[in-house]
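With one protein chain removed, the remaining protein chains of the complex are shown where they sit.
Chain IDs A and B follow the sequence of writing; residue 1 opens each chain.
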Amino acid sequence: MEKGVAITGMGIISSIGNNVEENYQSLATSRHGITQPEILKTQHSHLPVGEIKKTNQELAEILRLPTSHSFTRASLLGIIAANEAISNAGLTAEFLNETGFISSTSVGGMDMTENFFRDFQGSKENRRFIRAQHPGFTTTQIADQLKLGGYTATISTACSSSANAIMLGARLIKAGKLKRVVVGGTDCLTKFTLNGFNSLKILSEEICKPFDQLRSGLNLGEGAAFLVLEAEDILGEKKVLGRLLGYGNANDAFHQTASSETGEGAFLAIQKALDLAGLSAENIDYINAHGTATLNNDLSESRAILRIFEEKVPAFSSTKVFTGHTLAAAGAIEAVYSILGLQTGEIFPNFNFQTPMGETGLRPVVKLEKKEIFNVLSNSFGFGGNCSSLIFSRDEK
Amino acid sequence: MPYKITCFVQIKDQRILLDKREVISLESARDSNDFLKEAYKALNISYPKFHKMDGLSKLGIVATEVLFSNKYISPETALVFSNASSSLETDREHQKAMQGIISPAIFVYTLPNIVMGEISIKHKLQSENVFFISENFNPALIVDYTNVLLDNSGIPAAVCGWIEWKNAEYDVFLCLVSREGDLVFSAEKLDELYHFENERSAN
């Protein structure tokens, strides 16, 4: 029986908490983090977002960075989350030097570029941010700050980016190419994405309602999350939080941004993940859905779920109702929530739901639910048709 | 498992090469957009959606058209792409548009992996896609990951390499990798093939 890759640490920052414990408390008490934008200066102040209520300066102070630092917001969030994951896994300096780092981001340092774009020519002070737009720069900043000395890579596949970073790390460990790797992603709110998604008319003016007949679009969010993955032969007696038992990625091959009506890519990704895990559909106890609350995604995802699970759809919810859609970070943030679900036996609710969709009749979990959870399926789908599914399982000794 | 480079395409300096042989040379192209349009015509692509794409996606469509010509391409073929500039050119266009009325048609291309989506749609590929951002072409990363992917997922082939579009300059080096072919799929070989053309064009 396939054991899966061991997860020995996790860390997170999102609009519902600055670490794993705070995130858990918010999830367990249905305290969401969707508010009007305050830190992000935007003309679209009527569009609610999952914003972390700390300025870059406050984040830098938490990290005790010198004022001349050139860290982007995505880097700052990434450092906080990756640092928690590293200490959670008990990795000390001697190990970090050989620990790999696979990160992901979609906006990279776009926040700096848009704030200082017009100043670049005049101001020397802000020129240090010019290089920051490069998404690889965000990864390097985090790796350098945390002294991660191993193999480094940056993935950019839209909203499935960090799910893919997790999958990639697991593959490289299984193939014996890496012993230990920190995987995940980070993205911050920017005018770039807020205006862009707004032009696609898929942002809701209220708290999103995933899987509801009357859903009116998504809320953008920000955050970062990372997991530490370790190879079997270096685990020793270390505590294992959970295992990545299956993963799959497929292209929907339908449209640049829209998902196919039949959810083909999602269906293929889930099927691949189940096959790799050696599980059948009825072994899945909970689905942490992609569930962005757009008309298109939720219908397409529901259809894919129905194709896989038929009349026995397991308990499912979208935790984006807490955090908003954190883009490249979403897969890793939801991986942390999936593992918390395995550990606590709790299904975090899709609380803002009233009416099932006419097309499917599916009802997500709307109140915190307790049950034995052995296997969680976590979905992350991105623009460009990039669909990923991960299966997290309890560590069976 | 030793995989082979079945064929490879290079696009740079107004030329398209397949396995080092020139397929098209468009010396008279006024600029990179004109080059892509002329390449589209010369290759008889006939895919009106092409004209709606951003430069990176157009490059990907032109490159795979040459790479896939006269071959059976399994829908399982994976895509392992990389570049340095992500979707920077289109990001800039979107940033410019933000000062007036935003164009959703531009915004949807502000992600580097959209080119893989466009290729998947055109060639009906439903397999795995990954897009790495790295400062320079990193053959070791591409070979390592593609090997792991082919070894462990039952995928018969992959298209992997580099696709860069920046400041209206382009640099494409994509290989079709499978069990068929004469060239060994190794980091050294990839490095050699990539630099061969780059040095020549620098002269």
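To be clear about the criterion, a residue touches a chain if its C-beta (ideal position, glycine included) is under 8 Å from a C-beta of that chain, and two chains touch if they have at least 3 such contacts.
Keep this in mind: contacts and distances are computed from a predicted model.
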Listed names "Acyl carrier protein", "Metalloregulator ArsR/SmtB family transcription factor", "NADH-quinone oxidoreductase subunit B" or "Multiple sugar transport system permease protein", matching UniProt entry of the absent chain: "Acyl carrier protein"
Which of B:2, B:48 or B:154 contacts the chain that the document leaves out: B:48
Touch with the omitted chain, as defined above, among B:26, B:66, B:88 or B:108: B:108
Touching the absent chain when the full complex is considered, from A:64, A:201 or A:312: A:201
Residue in contact with the excluded chain [from A:258, A:276 or A:327]: A:258
Positions on subunit A where the hidden chain makes contact: 199-201, 255-258
Missing-partner contacts on subunit B, residue numbers: 48-49, 51-52, 101-105, 108
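Simple rule for what comes next: only the chains that are shown with their structure count from here on.
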Centre-of-Cα separation between subunit B and subunit A, whole angstrom: 27
In the complex with subunit B, residue positions of subunit A that touch it: 106, 108, 110, 113-114, 117, 133-136, 153-158, 164, 168, 171-172, 174-175, 177, 191-192, 195-200, 249-257, 264-265, 268, 272, 382-386
Residue numbers on subunit B that touch subunit A, as the complex places them: 79, 84-86, 88, 91, 94-95, 98, 102-104, 107-118, 120-121, 124-135, 141, 144-145, 148-149, 151-153
